[in-house]
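Could you have a look at this structure, given as structure tokens, before my questions?
Only a single protein chain was left out; the remaining protein chains are all shown in position.
Labels A and B are assigned to the chains in the order they are written; within every chain, residues are numbered from 1.
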Amino acid sequence: MLTGEPSPLLALQGVSKSFPGVRALREVAFELRAGEVHALLGENGAGKSTLIKIVSGVHRPDAGQLLIDGQPAAFASPLDAQAAGIATIYQELLLFPELSVAENIFMGHPPRARLGAIDWQKMRAGAEAILASLEIHDLDVSSLVGGLSVGQRQRVEIAKALSQNARILIMDEPTAALAEADVVRLFGIVRMLRGRGVGIVYISHRMEEVFELSDRVTVLRDGAYVGTRVTAATSRDELITMMVGRTIDQLFPKSVAKLGNPILELRELRRQPLTRGISLTLRAGEIVGLAGLVGSGRSELAQVIFGITPAESGEILIAGEAARVGSPGAAKRLGIAYVPEDRGSQGLIRPMSLCHNVSMAVLGRLRQGPFVDQGAEADLAERSIRQFNIRASSRDQVVEQLSGGNQQKIVLGKWLATAPRILIMDEPTRGIDVGAKAEIHRLMSELAAKGLAILMISSELPEIMGMSDRILVMREGRLVAEFARDAASQEAIAAAMMSDDAAAAEAGAAVPA
Amino acid sequence: MSTASLARGSSNALGAQLKRLVGGQEMILLLCILAIFLIVGSLNPRFIAERNLSSIFLGNAYVAVAAIGMSMVIISGNIDISVGSLIGVLATISGTLAVNGYPIIVAWLAPLLIGVLVTGFMGYLVAYLRMPSIVVSLGMLSILKGGLISVTSGAWISNLPAGYALAQLRPMGVPMPIWFMVGLTILAAWWMRYTAAGRSIYAVGGNAEAALLSGISPRRTVMMVFLIHGLFVGIASVLFATQLAVIQSTVPPNLELTIITASVVGGVSILGGAGTVIGSTLAAVLLAAIGSSLIFINLSPYWLRAVQGALILVTVLADLLRRRRQARRR
Partner (left out) sequence: MATLDAAAKKQGKGWQPALLRHEVLLAVILVIALIFLAAQTDKFLTTGNLLNQGRLMAEVGLVALPMTLIIVTGGIDLSVGSILGLCAIVLGYSWKNLGVPLPLAMVMALGVGTLAGFANGWFITRVRVPPLIMTLATLAFYRGLAEGISQARSVRGYPDWFFQLGQGDVWGVPTQLWILAVAVVITAVILARTPFGRGLYAIGHNEVGARFSGIPVDRYKLIIYTFSGAMAGLAGVIFVSRVSTTRSDMGTGLELDVIAAVVLGGTSIFGGTGTMLGTVLGFIMIQLLKNGLALTGVKGDATIVVIGIVLILSILLTNFIQRRRSGNE
């Protein structure tokens, strides 16, 4: 600033934030200039979401300062942040399906006519003008948002941000759910906005996007600031090292296990809309990694196998025998366990105790006559605490007070208590700290060595590559590629995920028939 | 796929606009009303005689007016099951004031004020103290109902002063209840469709978190809805009180259910976030027509409530199935 440069649009200095049981941010610094795309990089749980929630006024920092144009600012609510010219596009788009495109764009600040009435003429014209300025000509401002595609809805969100004259635009994994064509359009829009002097905070997991789009990159790890680089002057390897803090080999200690008989076989499994004829085989002792973009149908497949949304057609064979999985209860009896993607809402009953959560899936077995055998239940909880090294004050502690890693171990403990033959893990290490991550990976390795068959869904390619014996790639509800452990490369997997079949084939993928 | 749907979208812009203004549900209701008049009228011509028609419309206009406020409450994601009791209490207050020599204008306006106070209190508990509206209004129901009966013992209020009978006036030859029903419906429909405050009700009911992040305060919106609801309940109670020469100081049986039914049958989504007051008014008329037609086809009026219950069930199911189909199409 001494050099006479203008003050950055946005600056964070020494920002810290804690939640009960979690230290989300520790003295983080960040700076955004006008006309810059600044990528924010970090693994899940690194603190990116907390950071943007502080900038957009959802959370208040415990310590540190937030500067807008060099002036200290304190936001009491998202409204204050909006007034300061900050607009955020969240991962789950916050639109109103029952309202029109124009109404959504001007939600909260519609143009007024007399009597406080909305000036619909002006609103429609305004919405059309904003869309036109983004070179979006294929959206009818009076159609309902509920009928739009994901890409279209995102463009509505961007238009909404611009209608508030946003100078700072935060985009949280904007490409996560987009099809290729929509991604290209999004990039065009982002570049256009940059040209107009808007500062853009761009959060993404995908290295390619970071290099394609951003001017600078800031990396966070475990809630701490690691560093900021000029994109053109850094490399993928440097960034990965900054993000992970160690090399891949240390993190993923998968030992090669002896493969046994097929435990799970799927034949032409179908369930609309996102399971479109899936066939695969999973052997005892094998870890199969399932890669794909968000929305490619991986979790949907897991939920079909687990009976939450039973298959409409096709066959499931468990250890060679045809099985009907009509409900999670049936899946459980067949020896299938599912550690779901969303711990908070799917994996755990957060207001209940550790003990009650661990026993949740085996209450039917922990019985003394018709009653829950509370002694056996307590034993189980204590065993799990020891076995998985769960850090809790006692087995009666409410799980929502525990850290993400410990919560995940409880989910794992709950399902391993059912003594499953097949374990499906959906994003097993999302949002947990590096230490717990390593523990869970070690555990997976041990379980596989004991003959458990594991199907692991992950969006982190290093995890997929480090842990899997075999890698399957899903796209639009189908399996599109299969890699042996040794033949896989990040580029080839990513290409298969992103519908670039030619490149994937070139990189050595076997496209399953 | 997206381009195809887009092309469809823009070519149908006018159609969509039209459809949105009238809405599918409103059209269906209108057809149902016509069908009932035609069918029952052909079975028994007395059904469409002027006397019966006026009793259907005039006698139930207050239900339609109360259903407007109720629709807003339901669209905002709440419910008020004390509304019937509140109408009973307000009508009694209005009549008592009139009989005891207070100026007629006071007897007309006091229910509005008290209605707003009562629903404002409920709104405060719901919006700011985060109490569930079902329990709050359940408690309020018993307070109002018990209070009314224990004070008045259900006595009849008669000898109402001349000039009090608002509902019996006919400005420009059109009965007052029709003026109110039509006027308030149009006003409320306009307000909900064309003002920021009106739209915010849909936003809060549809997705409270998103509304908050868009700078709309769900609390203030819910509070506002309850206040407006009180105003409509107050007007409805005056129409109710002034339509006959006497007022029975009790709670009209099942009134809350009739009002909620009108809202839901009118297309107000029970899950919040959608619906129009034009639909609820049409539904109030439809319900009245059905109730009346049961008498004219010689079905015992004791079956009326069973039919009402069945009707609300059918419409709720239809609404749920419609939404599910919509969700699948996405």
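Observations
Rule of thumb we're sticking to: a residue touches a chain if its C-beta (ideal position, glycine included) is under 8 Å from a C-beta of that chain, and two chains touch if they have at least 3 such contacts.
The model shown is predicted, which means the values in this text are computed figures rather than measured ones.
Although one chain is not drawn, the whole complex shows that of B:Ile75, B:Ile114, B:Val136 or B:Ala262 it is B:Val136 that touches it.
Among the residues A:Leu10, A:Leu32 or A:Ala331, only A:Ala331 touches the chain that is left out of the figure. For the chain left out of this panel, the touching residue among B:Leu29, B:Ile56 or B:Ile79 is B:Ile79. Those residues of subunit B that touch the chain absent from the view are 79, 81, 125, 129-132, 134-136, 138-147, 149-150, 254, 257, 260-261, 264, 270-271, 300, 302-310, 312-313, 316-317, 320. Think of the hidden chain as still there; on subunit A it touches residues 20, 308, 327-329, 331-332, 338, 340, 345-353, 355-356, 360-361, 363-364, 366-367, 370-372, 374, 394, 396-398, 401, 414.
The working rule: only the chains that are shown with their structure count from here on.
Between subunit A and subunit B, the centres computed from C-alpha atoms are 44 Å apart.
Considering their complex, residues 58, 78-79, 82, 88, 90, 94-99, 103, 107-110, 112, 115-118, 120, 138-140, 142-144, 146-147, 149, 151-152 of subunit A touch subunit B.
Per the touch definition, subunit B reaches subunit A in the complex via residues 1-3, 5-6, 9-10, 13, 16-17, 20, 194-197, 199, 202-203, 206-207, 209-216, 273-274, 326, 329-330.
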